[in-house]
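For chain A:
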Amino acid sequence: MHYILDAIDFVLQPWSYFLFSVIAFWAMIKYREKWTEPAFAVKLLWGAIGAIVFSMVYSVHFREIASLPDNVPIFLMVFSVGFFTWLSFRQGVLNDRRIAQGQPPIEKETSDKKVYVWPDLVYIEFIATVVAGVVLLIWSLCLHAPLEQAATPAWTPNPSKAPWYFLGLQEMLVYYDPWLAGVVFPTLIIVGLMAIPYIDKNPKGAGYYTFNERKLAIIPFLFGFFILWVTLIFLGTFMRGPGWNFFGPYENWDLHKVVVLNNVNLSEYIWVRILGIGLPSNFLLREIWGFLAVGFYLIGLPPLLTKKIPLLQELLEKMGVVRYGILIFLFLSMAALPIKMVLRWLINLKYIVAIPEIFFNI
Partner candidate 1 sequence: MELKKILTLLAVAALLTAGCGQKSEDEELMEAANGAAKTAAVLGTASVSGTVSLTGKVPGTALFSVDADPVCKAQHTGMVKDETVITDAKGDLKNVMVYVTDGAGSYPAPSASVSLNQKGCMYSPHVFGIQVGQALEIVNDDPTLHNVHCMAVTNDSFNVGMPNQGMVTEKKFTKAEAPVKFKCDVHGWMHCFAGVFTNPFYAVTGDDGSFKINGLPAGNYTLVAWQEQYGVSAPQTVAVKDGEAKSVNFTFAAAN
Partner candidate 2 sequence: MLDKLKKKIDEIFAQSPSPEAVKKAIAEGQVWKSIFRHGYPDTPRNRVMAVLSNVFLHLHPVKARHSGVKMSYTWCMGGLSFFLFLNLTVTGILLMFYYRPTAEYAYYDIVALREHVPLGIMREIHRWGAHAMVIAVWLHMFRVFMTGSYKPPREFNWVIGVILLVITLLLSFTGYLLPWDQLAMWAITVGTNMARATPFMGYEGPGASMIQIGGVHLVNGGSDIHFALLGGHFVSEATLIRFYVLHCVVVPIVAATLMAIHFWRVRKDGGISGPL
């Protein structure tokens, strides 16, 4: 059995984990008709439960990590997000079929009718409250809240992890410096979320589940939510061990694991390796290539893309310059993370712009 575990550990690397999640995401979108079928979904559920049971039974290490009290919410999150994704896609798919046949969505059938809030809504609210109370009580009765030894700066636990819901951000720190990963990107996430209603001018799909009518809104949102948030939390919880090194889910967290870290800055690539000149002493000159690259990415790329891709042109026309500009900026910002990830894996790129003198590294 440990061959299987070892094989999984061997296959799972940061890049492959990312690749697999992107493939899964693509499959989720592509084969939505298939997997939203209840029968198939039940199989998926059993598969997920089976995978976890398998891991718990055969890997002591996984069991230990998974049974840390503060990691239990992760399972709650994974399963609830999974279930509700299915639920929304299921309803979306059904509605899409109806819409394709020229019928209104299911919600429309009853949305014009009104019901008294007492008892219908109030009652289910009560029930939901009671059930939630039961779940919370049982959870609390069965699982002690964690309490380790008293706080002391005298020694640092390894790994030191942020609360689980921030592990996505902590994972970003691998690829970007804190000012980006910890400050700029979170701010952009918040701003971007707030901007959604003002950017998404698609009048369709309000008040009912649908996919086909809102593809352009749903795919980027879910990519951000699933790939860049939820899976990164999972990764941060189960696969980041001492020294924030990557470990397979069944691999023991060895304190002494050493990982090759020969990352190279863009400036070194160009000045030293390609041009063979050596680094200029002035940092602005030194980082000129980085500035050019970033400048091109943020300023040059949008017009270029817009010109080349008809869909974007259409959007520009529909939305107007300002909205479109913001949209493209947010998209590029979101794409910055996967791009840097890929660059890191492919060419060991450390920084595109590296000016440690003023803590300005990109």
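Going forward, a residue touches a chain if its C-beta (ideal position, glycine included) is under 8 Å from a C-beta of that chain, and two chains touch if they have at least 3 such contacts; residues count from 1.
Keep in mind how these were chosen: all candidates are chains of the complex that A comes from, given by their letters.
The model shown is predicted, which means the values in this text are computed figures rather than measured ones.
Chemist: In the complex, what candidate makes contact with chain A, out of 1 or 2?
Modeler: Result for chain A: touching candidate is 2.
Chemist: Which residues of chain A touch candidate 2 in their complex?
Modeler: It comes out as residues 70, 72-73, 76-77, 80-81, 84-85, 87-88, 91-92, 104-122, 124-125, 128-129, 132-133, 136-137, 139-141, 143-153, 156-157, 160-166, 169-170, 173, 177-179, 181-184, 190, 193-194, 196-198, 200, 203-210, 214, 217-218, 221, 225, 355, 357-361.
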